[in-house]
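I have a structure I would like to understand better, so I am pasting it below and will then ask my questions one at a time.
A protein chain is absent from this complex, but the other protein chains hold their places.
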Amino acid sequence: MALVLNEEQNLLQQTARSFVQGKAPVEALRKLRDERDETGFSRELWKEMTDLGWAGVAVPEEYGGFELGYVGLGLILEECGRMLTASPLVSTVLLGATAVALGGSEEQKNSILPAIIGGEQILTLALDETPHHAPTKISMTAEKSAEGFVLNGKKEFVMDGHVADKFIVAARTSGKSGEEKGISLFLVDADNPGVAAERLSMVDSRNAAKVTFKNVKVSSGALLGELDKGFPLLEKVMDIGRIGLAAEMLGMAQEAFQRTLEYLKERKQFGVLIGSFQALQHRAVVMFCEIELCKSMVLKALSAIDEKDEKNLPILASATKAKMGETLKLVSNEAIQMFAGIGMTDEHEIGFFLKRARVAQQIFGDQSYHLDRFASLNGY
Amino acid sequence: MALVLNEEQNLLQQTARSFVQGKAPVEALRKLRDERDETGFSRELWKEMTDLGWAGVAVPEEYGGFELGYVGLGLILEECGRMLTASPLVSTVLLGATAVALGGSEEQKNSILPAIIGGEQILTLALDETPHHAPTKISMTAEKSAEGFVLNGKKEFVMDGHVADKFIVAARTSGKSGEEKGISLFLVDADNPGVAAERLSMVDSRNAAKVTFKNVKVSSGALLGELDKGFPLLEKVMDIGRIGLAAEMLGMAQEAFQRTLEYLKERKQFGVLIGSFQALQHRAVVMFCEIELCKSMVLKALSAIDEKDEKNLPILASATKAKMGETLKLVSNEAIQMFAGIGMTDEHEIGFFLKRARVAQQIFGDQSYHLDRFASLNGY
Amino acid sequence: MPDLEKFRAETRAWLEANCPESMRQPARSSEEYYWGGRNGKFASEDQKIWFERMLEKRWIAPHWPSEYGGGGLSKDENKILLEEMRRLGCRPPHTNFGITMLGPVLLKYGSEEQKREHIPKILRGEIRWCQGYSEPGAGSDLAGLSCKAEPDGDDYIINGQKIWTSYAEKADWIFNLVRTDTTVQKQKGISFVLIDMATPGVSTRPIKLISGNSPFCETFFDNVRVPKSNLLGKENEGWTYAKYLLSHEREMISGIGDQGVTKTLGELAVERIGKQDGKLADSVLRPEIAKLEMNALAFQLTVERAKDQAKAGQGLGDVASMFKYYGTELNKNRHELIISVAGMEGLVWEGEEYNEGYTARTWLRTKGNSIEGGTSEIQLNVIAKRVLGLPS
Partner (left out) sequence: MPDLEKFRAETRAWLEANCPESMRQPARSSEEYYWGGRNGKFASEDQKIWFERMLEKRWIAPHWPSEYGGGGLSKDENKILLEEMRRLGCRPPHTNFGITMLGPVLLKYGSEEQKREHIPKILRGEIRWCQGYSEPGAGSDLAGLSCKAEPDGDDYIINGQKIWTSYAEKADWIFNLVRTDTTVQKQKGISFVLIDMATPGVSTRPIKLISGNSPFCETFFDNVRVPKSNLLGKENEGWTYAKYLLSHEREMISGIGDQGVTKTLGELAVERIGKQDGKLADSVLRPEIAKLEMNALAFQLTVERAKDQAKAGQGLGDVASMFKYYGTELNKNRHELIISVAGMEGLVWEGEEYNEGYTARTWLRTKGNSIEGGTSEIQLNVIAKRVLGLPS
């Protein structure tokens, strides 16, 4: 696929942009935060998003989707990133629908995917058990029982964990923490007895929760994918998640940069526009270059998902998440420094970008994690 | 000791500066290079340096030295660094005299130190066997024989190796490559049968040689320090060497920066002085700051040698060598970029600083080596 | 020298006997310090005891002249006292911009009456001060201020607005830069005025920061009448006093973040991330942490070197010009690494289990270090010109 958007994709991007900027600008996130909204996003907004078909953008037609692919979903995520829009798009669509579509049985697909597309179910992935992303460090257990499995364990920082209807849970059916083998995935309903979610208040005002599973009984039909061999499926879902998240981060970086650039063109100091200072100009160009590089990587990585380029997907996912993380860190820090005093105030929106940046960098592995993985995948 | 020079030290620095700038400016190195001088330094110059007492600056009085300490030797090295002066100061004095003074028997000290101080002997350390500094990776062997030891092996990139009168050789008397235990140090005369040195042509036009030892027989009196337990002595000599080398690098960095700064104040582009461009100004200040930091580290590390602060010496040596390496890399690269076209020509002297910089960075471990060691010494 | 050693021994013994245990723990927030003032409250009985004992000992400002209530200690003695306090971990008994900022200016440029009026009140914690320097829209161009003072008999009438006034809503008095001459070059028409904030027409509004805290205010002056006797030094020469104060402030800010740091970054990383094969398990973060700690060591040694130089009578030298710039950038980097080391836990905003978001809030607060008291860019400009002599 050429690294350029086609007409359909351009249209989707335009639609997404005007929708998000109209209905869910940064101000909306501030409102959710200041009102201590219990859901953490607007259910009305999510209804409108799913009405637009966004939850089915990357889902195959046979399950009610629209087959615009992950490039399409990436464009929507990017636009949401620009406005820091809070919604279950990542948890439910990027992760949930992807995991079910890739690993689910026909029955699972037929029951879950349409519910996701229709906006009736919130799904999420319950994976990490420590403050640092470590997908093989799974201690949570799923023991075989007469009717199915019994789950016990604790998951940390689960996205939308306190409002999810269903969890995709990574648990250990054999082996020990640190091993890839022995990890299995399960679909667990939130109202299943023994499931308890405690919401956390995060710096980015987005949803995360600690979820505990205490003797949670599920049927054998709850298994998603193969027993003991859930890791390759999980890895693929994560790689897609990393790339989708990078698309969201790309939107954030572009918007933060754009706002900074505008500020440089209007703010005066010592009687001249600060954008005329050469040192700031050069630093702005460095940001511009890094963002352009990220654009190419994100587009290439999204295309690789659609092209089912299994061979290059892991390397592209790690390179993209790491590069996007570095760039977003740079841009969010430079933005605050260039906005200076006003950027330090809560009243100004630029700080929201800095706050969301670090959380997005952490999810599914920060730069350290992915540079290490990138090096290993490249054989060094 | 306060981090400030006393009167005696200030005087020594002034003397060294005027001597080096008068007798051995960068032009002298160019001459040695262009004339393909076989010695690689001027023996007349070395005679003058030793007449000034430089070879005995850090040697105890009882062996004919002047007890001005390593702070004193560091000041001389710094001034030599400014002019890229080629001499056996590092090989013979910083390494050779230090090793003998620290590890030698009374007999060895009495016979060798006065000869070094008098400029009659060139010593050097024959240590590394690979292109990367790795002091425990020693495969060269010294086997016990009736009369003493028989040495076999090869040493790479030995400073002043082709003109040395005596080598301090690290060889294995037990254990295997990678182990600290089993390394012993030997004093080996260059005219001993079986010793052969092949000079290498290096980018910095300074001396390095490949030295082979083939069935070289030495008496048991050739052992420097303890059998099998030479590593702690070697490590200390290397740490002192690293700090002294950092002093030389500090001189280089200051001189390269000074020349660049002067160029920024005289070179015009588009009708204005390039030193008025804010982006270049900020980059110049960054260099200034890093050099100031290095000055403090080098002085502190040199003082730590004189104060026999054994506890902090390794950490200070690694921090200083790594920081100085980073700074010199930055300054030498920025210098070339700021001198632009003229800096790329062999005719201009600034390129000599770039060339010497990378060699000095490598000797006794580059930034990678020392950051790793610094982290390990700090317990992480 | 034996005198100083004796002083050290006595000081140590006195501190050990008199500093309450709880006052030897690092403070987690500015609220844990005693700020004094008309509405000042002690956060604990220990805090009160500690303040009163130090006040009695005249060690609230130990090196100020004793005639105004200072401790009258020599430089060497003062250094020893600070070293011993640091050794024990003693908190400062009283925090007040009157001590750290206004005091030195007042002692140097104030009239005898002003010194006798204000200094004892500062030391006794009766009056809490704040600083009126920055204005909206002026930013780094501090001298471009427009808050004006017009003479009216024996008074000035002050109108205008200040921003970034630290804790103004809790302060009693403000030292304020005002414009008294608009016809000359901007630096030459500025005066330095002391204003009681209880005067009619003074009002404040806190500014909430990205860290969620509100250490700063906007302060408004609406026809505020101030006696001319509250002018510090001479009219229109306030810029000189302001710069003298700023140079003190910059040194102070570059030290920010070192307070209360008990663990090294490396130790923190090992605790949070663990080791593998004897090295920090995150092999990518490890060299970044090592670089930061190497630079922090180099910076600390450089501050030491500057002090040693000054002590040797060679002046602080050019090197001191970089402290504000380098120190604040270093501190920002340190906190970026701290949140990397903490992972998701470092990004929690509230909750007792997460220390109410202390890690995240501190990280966010450090972003201001390279802005307040002169941005990093301003520092770089100044060093380029004044120290390196680069042309304009």
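So that you can tell them apart, the chains are marked A, B and C in the order they are listed, and the count of residues begins at 1 in each.
The definition used in the following text is that a residue touches a chain if its C-beta (ideal position, glycine included) is under 8 Å from a C-beta of that chain, and two chains touch if they have at least 3 such contacts.
As the structure is a prediction and not an experimental result, all values here were calculated from the model.
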{"item": "Which of C:Ile122, C:Ile163, C:Val178 or C:Val284 contacts the chain that the document leaves out", "value": "C:Val284"}
{"item": "Candidates B:Glu226, B:Glu262 or B:Asp346 - the one touching the absent chain", "value": "B:Asp346"}
{"item": "For chain B, the residues touching the chain missing from this view", "value": "128, 130-133, 156-157, 200-205, 208, 267, 269-270, 277, 279-280, 329, 333, 336-337, 340-341, 343-347, 351, 354-355, 358-359, 362, 366-369, 371-372"}
{"item": "Chain not shown, touching residues in chain C", "value": "277, 279, 283-284, 286-287"}
{"item": "Residue ranges of chain A at the interface with the undisplayed chain", "value": "2-4, 261, 264-265, 273, 275-276, 278, 281-282, 284-286, 288-289, 292-297, 299-300, 319, 322-323, 326, 368, 371-372, 374-376, 378-380"}
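The rule is simple: only the chains that are shown with their structure count from here on.
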{"item": "Most widely separated chain from chain A, with each centre as the mean of CA atoms", "value": "B"}
{"item": "CA centroid of chain A to CA centroid of chain C, Å", "value": "41"}
{"item": "Mean-CA-position distance for chain B and chain A (Å)", "value": "52"}
{"item": "Interface hub residues of chain A, defined as touching at least two other chains", "value": "277, 279"}
{"item": "Residue numbers of chain C (touch at least two other chains)", "value": "377, 380"}
